[in-house]
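Just one protein chain is left out here, and the rest sit where they should.
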């Protein structure tokens, strides 16, 4: 059972992700960002529930919509904002941007902009763990759109036959860009795809951080004990557009409003208040604390220097001469 | 119900395929073939049962192990042997060889040497038929190995969501080269993969030409009536090595012998004799007839001219100047 | 003459061909209501419906193959790959199937397939969404590669590509989508395989593609002020490569610079220089031939780094001055 402190920590992480995303959007609006971004507002329960369910020594792979994953894994918000603003102090020295934030030290093996491509990489990491006789597991995040890519099926098959310590966690936010999952997934659940390989496939309410936590916890145990992968589908919703250029023509306001009622943060906060684990003023304090952290991180990022254009050729090869 | 004549025609086609393959092997041994080949000895019931179950106006796509498909579709044995020997009179003017025999006139859209790559092509052909409001169907042959390629899953998904007139026919001959299907397919049947898409998945005895016929017939009806694809797995066995260079180190003689007892030709002939549809001497006559056809075709091929090396650049582009 | 954008020109070409020929259809991701990632097909769903503006699941490998299969059956599919970078997934169907099926089957089949994909850097989309892929399939016989540089040639070339009986890779440039240009009212074609003399000049020939044509034009203005007269040849079709016009031009200007956005090494510049080196235009050279390509790096995210990674107007100016000046190995 989760302790009260743990639950509050989960709530705070969700708030942190939400605040990060909203700030990111503002920076974007202020024209401080050269590039694009994919916000995970509305989907915070999944990275938080899932990453609380694994150990800090476990690994994750992330996606183009990866801010939440990185924050839940303990990412440094300063380096994240700095990267987002293309600064030299960012996680990737301004080379990667929003879509490629990674922290190998924290065991976030990174985000890829090629949808689906992170899945086999996660499987390879899990294979390495098995070969090295480690007891860590790999948690692979991916979207509903990614679940239509061939590499998803190929990887799930390999993870199954090799009984790899991997969790396949599909963040089904109902859309791949403008494409409703119902149009391209002919079965009721994406988790039905597990049956092709005879492994457990579970669909859960991805707005419920505790449900995510418990399901991933069980999958991690299964993975750690050598029984192989689990496919989890967490149903959620993306409150914001797909990326900067989205006009939301493919869905109705009503649909968005309907889903917003299930907001993973407000519903969780309400639950905690109901059982007496949280008071309104504590919640307000938490928000303020989170905002302060965000402001400090943004300030760091804005004040940071840009990378020197002369260093453009740095980091192509591992054996390059230092320049 | 199949008439006696139809059944005898099916038997004869199987004999023809067997004789073709055995002759091909002999030509190879005589060093008349520059290249490789993949023989389908033991698997004849599948192309014959399947292609008898569709109309001559329906389409097929074939594989690297495709001689049987072409012969069952009514292929010209002369052009086949000529192509196998790299002659200018061959189906592909000596450009393609054993692995690339196609006859668009007969609606065999061809064989690809890239395992799995024919599957989306078949799906595209089925899409075209749907767009053109045609009532033809596409029968896509592929192996158990191909069923692990991402494009198989992607294509099955698209054929399902678009309800395309396509039949996915997996010739599970127990091995992809040296890889036993059991090692890489974690469920009992490849047809289990249909469940990922909610379409019918059926596994049958691929040594039983009538079972193949009936199953494909039903799937063709389903496809033709707009209900979408079916995944059929026909379990069979390859009596010969994978290709020219196979030393059969990955399977036992006992296993091969066990499967040879299920030889689709001898078992079918025995069944026909049992029910009085075939006499031993008729069977002998049939074999002789088949052999004569084969001999004539081989003679044609051997006597045919080689392509002129100066024409090597012909056929690259559709709009090339005639040379 | 009307003025429309590059994006509109591409849309017009598709619409007009689709009205004219039932066999033409567009398929790809999010091309319906969304209009594609760059809005190129915006509005087309309404006119043509969901079977001719066929939205696909995220399955690039297979849906490229679906395009090949449909083309074999006599359709004329236009497959949109959302970013050219994702052609890695289409590679097998493009390289091993579309490009080879005709040859392998002894000429039995035609593959009238167009693959449209936006390429290029400048949008801050980083390494996996910014590549110039012009040279990726340059080594593959059996396909054509087309790179339009303005609304006029984009429309005319796309129509030619759709009417072509071969697989055509049609590479649009993201930074050009909103550039405007004059376009005739009447139906017209720009033929494949025909480079275009964008501007005549006497002192140096600059061969360009895509966005680099714009930059070369700007550079040329500056250079003319300094008394250097530049001839610009816009390739338009990269494959099959037709170098006749370049040879003629070099015989006149005696100098050659190839400017391209893709990475320098293994880019299109090498081929062009080699062709000239092998031709008798070689004998007319007054200077070594040079290339100005992108740096050999993945495209970085930061704006200044990104600018530094590919040729800019000032880089072209500098390189031309260097070539004309004459002490190349000082």
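Letters are used for the chains, namely A, B and C, taken in the order the chains are written, and counting of residues starts over at 1 for each.
Just so we're on the same page, a contact is a pair of C-beta atoms (placed from the backbone, for glycine too) under 8 Å apart; a residue touches a chain by one contact, two chains touch by 3 or more.
What you see is a predicted model; the values in this text were computed from it and never measured.
K.L.:
In the intact complex, which of the depicted chains does the undisplayed chain touch?
P.N.:
Among the chains that are shown, those touched by the missing chain are A, B, C.
K.L.:
For a quick check of understanding: of A:90, A:186, A:206 or A:228, which residue touches the chain that isn't displayed?
P.N.:
A:90
K.L.:
For a quick check of understanding: of B:49, B:113, B:206 or B:264, which residue touches the chain that isn't displayed?
P.N.:
That would be B:113, which touches the missing chain.
K.L.:
Going by the contact rule already stated, which one of B:46, B:60, B:77 or B:146 would touch the omitted chain in the full complex?
P.N.:
Hidden-chain contact among the options goes to B:146.
K.L.:
Consider the whole complex, including the chain that is not shown, and state which of C:104, C:207 or C:250 touches that chain.
P.N.:
C:104
K.L.:
For the full complex, which residue in A:109, A:139, A:199 or A:278 touches the chain that was left out?
P.N.:
That would be A:109, which touches the missing chain.
K.L.:
Please output the residues of chain B touching the missing chain, sorted low to high.
P.N.:
So the residues of chain B touching the missing chain come out as 33-36, 83, 86-87, 92, 94-97, 99-100, 112-116, 145-146, 148-150, 176-179, 183-184, 245-247, 249-250, 306-307, 309-313, 316.
K.L.:
Touching the missing chain, which residues of chain A?
P.N.:
Listed in rising order, the touching residues are 90-96, 100, 102-104, 109-110, 112, 114, 117, 119-132, 150-151, 154-155, 157-158, 161, 314-319.
K.L.:
Identify the residues of chain C touching the omitted chain, counting contacts across the whole complex.
P.N.:
On the side of chain C, residues 61, 85-86, 88-89, 91-92, 94-96, 99-100, 103-104, 126-128, 135-136, 138-142, 239-241, 262-263, 265-275, 277-280, 282-283, 288-291, 296-298, 300, 328-329 touch the unshown chain.
The rule is simple: only the chains that are shown with their structure count from here on.
K.L.:
Please find which chain has its CA centre nearest to the centre of all protein CA atoms in view.
P.N.:
C
K.L.:
Starting from the mean Cα coordinates of chain A and chain B, work out the distance between those two points in Å.
P.N.:
The mean C-alpha positions of chain A and chain B differ by 46 Å.
K.L.:
For chain B and chain C, what's the span in angstrom between their mean Cα positions?
P.N.:
40
K.L.:
Just the number, please: Cα centre separation of chain A and chain C in whole Å.
P.N.:
Once rounded, the distance between the two centres reads 36 Å.
K.L.:
What residues in chain C touch two or more of the other chains?
P.N.:
57, 59, 61-62
K.L.:
Multi-chain contacts only, two chains or more: what residues does chain B have there?
P.N.:
As it turns out, chain B has residues touching two or more other chains at 150-151, 154, 157, 161.
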